[in-house]
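Could you have a look at this structure, given as structure tokens, before my questions?
Note that one protein chain is taken out, while the other chains of the complex remain in position.
Let's turn to subunit A:
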């Protein structure tokens, strides 16, 4: 909602306000009780000895929030989850990042964390696919794998003893991402799921929802053929063969714009919602370049409000 700087006309403003108001009224009343700001006291029962988690501190026997966000309670643990903040890595998260520096035996990646992530050459599958010791020659050829400003996909391996964050890319599905768009959204909009790689067969597009709020929309790559394409590129031949068809490029733009609209409105991003938004733009004859116009924002907000209202009704009816 905050990134929304649109020039709305009077009708559109009223409609958007109505839709957003409906969305807010649909959220349960408990949401207001769970929201805290810095220095708010979190009410707890002193008898059951609770554990103070992230975003809380102890002041004169009271549990006080040190962040703005939502209070979460898991058994005895009480912690505050922030909404708008930088990404907080957890082991096993799938992330998308950009190479900013090549250092000895490692790449440094920008992943929207409070420090740069490190991808070691040794925690990376070599292009030839053979398991062996990394030699000095491999180290010299690091730029042939990833260069500066390349967008890559990897997995969080964990924190080292010195506090640095290490990544790994030990599978075919990780690696360099090409021919597509990188979008950055606030990390709270991406929820951790079982599946973060999505192949949208109907569009021939790959969608990667990185846990760090970096979202990749790009041409579909068949896993296992990646090595072959890199060889092609080294030779810089067969340009025509490697050409992304216009249709696919349009699909990529459409999906990317759908993500932009949804994140600007502040909706949690799921594949279903992204596809639905893209489909809706097709069915209402909105051109790709008009998707970021005011009208489509209003339509998206209204559709989401309706969808949530329907869901709630269904849920209440089932009970």
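One rule holds in what follows: a contact is a pair of C-beta atoms (placed from the backbone, for glycine too) under 8 Å apart; a residue touches a chain by one contact, two chains touch by 3 or more; residues count from 1.
Convention: contacts and distances are computed from a predicted model.
Undergrad: Would you mind picking the UniProt name of the chain not drawn here, from "Electron transfer flavoprotein subunit beta", "Exosome complex component RRP41-like", "tRNA (guanine(10)-N(2))-methyltransferase TRMT11" or "Protein Atg16l2"?
TA: The chain we cannot see is recorded in UniProt as "Exosome complex component RRP41-like".
Undergrad: Quick one: which of A:146, A:203, A:216 or A:267 touches the chain that's been left out?
TA: Residue touching the absent chain, from the options given: A:267.
Undergrad: Extract the touching residues of subunit A with respect to the undisplayed chain.
TA: 1-6, 8, 13, 16-17, 20-21, 23-24, 26-40, 43-46, 48, 55, 57, 59, 64, 66-75, 82-86, 114-116, 163-164, 188-189, 191, 265-268, 308, 311-312, 315
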